[in-house]
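One protein chain omitted, others in place.
And then chain A:
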Amino acid sequence: MRRRGADATDSSQALGDGSLRAARLLPHLSSDLLSQVDQPLQILDIWRVLGCGVKVFSPSSWTKVFSLRKQVLCDVDSGKEFILCEYNRDADSYRSPWSNKYHPPLEDGPYPSSELRKLEIEANEVFSIYRDQYYEGGISSVYMWEDENEGFVACFLIKKDGSKTGHGRRGYLQEGSWDAYTCYRGRIYLPVTQLVESKNDGGSVGPDEEGITHYCLTSTVMLSLTTNDQSSGTFSLSGSIRRQMNMDLSIADGHLCNMGKMIEEMESKLRNSLDQVYFGKTKEMVCTLRPPAEVLPMRLPDS
């Protein structure tokens, strides 16, 4: 069980300005909120937990704040960056997926077993290449831990700053950020040893009749983008969506391959959905407010 941070409100900082304010409104619930769910909480979660049906908060302001908060640390050994979240936190320290060390150091923080750690290492390596291919920059981290049912839970995170001053290659964005985290919250029932062995063999272990594993993943994307120029002013889109996917797959290819394919499919779906459906609806709204017309009649002065 992860310990609370010494400064309770500081842990809440991870939630973003809006969430912090929401959490503080109900102090007797805030400790529950932080420890109950294994996910970085957003304002939407807070409101759901508080029983409010309305999910209508303006995402632009909290998304901006969310991306300003300290979310990344540098690994002391390798100098590589890793993402901070509830999954690698204990008290006020965060475990690096590169060196497996807590920053700042902790005497007795929780660690994945050595076998799970092997899978975690490989997952980080492979996910980093995946990230490079799709995001052309950014930071990724994968965290895994054992759960009580002899399975494990894994979380894959990506953080991309697409602005001109960040990793935006084409220089279109004044500001831009994409934060995605995918969490396997379901139970992967195979004992870890079995799956790590099959991985090392390059996936050649034949599936037994329990060779089917159930994966349940929840993916959340939070993004914001802003363009700014003289002729068209400031144009800013921001928001978040979350979706779940359930699949039963053979372990023949190994957990990493299965989870990886699901993430890829999910992230692509989310990206397309955001682009076509969500952004599309806002565009539709603009055209409803003021329909593009052919040239409206110009009136000339009477004199």
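What we mean here is this: a residue touches a chain if its C-beta (ideal position, glycine included) is under 8 Å from a C-beta of that chain, and two chains touch if they have at least 3 such contacts; residues count from 1.
The definition used in the following text is that contacts and distances are computed from a predicted model.
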item	value
Undepicted complex member, UniProt protein name, chosen from "F-actin-capping protein subunit alpha", "Chromosome transmission fidelity protein 8 homolog", "Serine palmitoyltransferase 1" or "Small ribosomal subunit protein bS6m"	"F-actin-capping protein subunit alpha"
Residue numbers in chain A that touch the chain omitted from display	4-9, 18, 21-22, 24-28, 30-31, 44, 47, 50-61, 122, 125-126, 129-130, 132-136, 160, 162, 168-173, 176-178, 202-203, 223, 225, 227, 231-242, 253, 256-257, 260-261, 264, 267-268, 271-275, 278-279, 281-283, 285-293, 296-303
